[in-house]
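The other protein chains are all here in position, but one chain of the complex has been omitted.
Residue numbering begins at 1 within each chain, and the chains themselves are lettered A and B in the order written.
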Amino acid sequence: MTDTLPPIATRRRFLIGAAGFAGGIALVTMLPAGRAAATPASMQAAIVSVTGNATVNQGRIKIDLPPLVENGNAVPLGLSVESPMTDADHVKAIHVFTEKNPQPNVVSFQLGPRAGTANISTRMRLADTQLVVVVAEMSDGTFWRDEIEVVVTMAACLEES
Amino acid sequence: MAARALINVPPKAKRGEVIGIRSLISHEMETGFRPNATGQLIPRNIIKEFVCTYNGVEVFRAEFFPAMSANPFVSFTTVATESGTITMTWAGDNGFHATESVAITVE
Partner (left out) sequence: MTRMWIWRNAAALAILCVAFPAIAEIPLAERKSGYDFMARETRAMQDDDTSNAGMLWVLDGEALWNREPGAGAKSCAGCHGDARTSMKGVAARYPAFSPALGRPVNLEQRINLCRADRQQAKPFAYESKDLLALTAFVGRQSRGEPIAVADDAQTRKFIENGRAAFTRRQGQLNLSCAQCHDDNSDGRLAGSPLTQGQPTGYPIYRLEWQNLGSLHRRLRNCLTGMRAVTPALGAEDLVELELYLMWRARGMPLETPGVRP
């Protein structure tokens, strides 16, 4: 009888405790096989459909996203763009994209001088560990961008579906 | 399922002050990417648009995509320009529509 040794990761978990082993069993694939997924290319295309041929500068945006997320269903996202928010100089729009969700767009906000600040919070879905990209469009026609890599874990105890 | 919404706007503000507005509405935001028990995709059913007006003037707008969480929450700011009414409307798939208004006193 030729048994293969369990892979090293499973073996260590078994030694550490049944809890770790249970974690290995309890994990269920979150996404159905063969589903559509955004790719870095489709995310880039979505960004270009907003920015056109304009240069996209790095900076002016602060993204507040936990680096390790407790649950991908509701990830708190904080956005803050530096701007005086005057008639002459303000943020017109903020767009959020992801790299590996089924489609690249998350949300687009339209602001103006009446917003007072370009500070927004919301909650988004993240299907997997991936890059989140934020693009801001200014009243002077310039575009700014920042991004952050987020690690997404899954709840250990799921329901029977 | 009637949509329940919670909004938070300070009842009073000084003219020119930047105030924080928080909005939360109940909606499952079905993405259209999830399969049901038999493997068919559950059709998309999301809120697509959120608009905030201040005495009838649009001051903030958001376009939602399926990657927005269920029971969408948005927090933003606006300048307290005058007393009146701040109104929030949500619109989406399957003719979904909801609206909530609050009064604000600006001195």
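Some observations on this one:
By definition in this document, a contact is a pair of C-beta atoms (placed from the backbone, for glycine too) under 8 Å apart; a residue touches a chain by one contact, two chains touch by 3 or more.
A quick note: this is a predicted structure, and the numbers were derived from the prediction, not measured.
Take chain A: the residues that touch the chain left off the picture are 3, 5-6, 11, 14-15, 17-27, 66, 68, 70-71, 73-74, 76, 123, 153-160. By the touch rule set out above, chain B reaches the unshown chain at residues 1, 4-8, 22-26, 28-29, 69-71, 73, 75.
Just so it is clear, only the chains that are shown with their structure count from here on.
One finds 21 Å separating the Cα centroids of chain A and chain B.
The part of chain A that touches chain B in the complex is made up of residues 31-32, 35-36, 73-75, 98, 101-103, 105-117, 119-126, 161. Contact residues of chain B toward chain A in the complex are 18-19, 31, 33, 35, 37, 39, 54, 57, 59-70, 72-79, 81.
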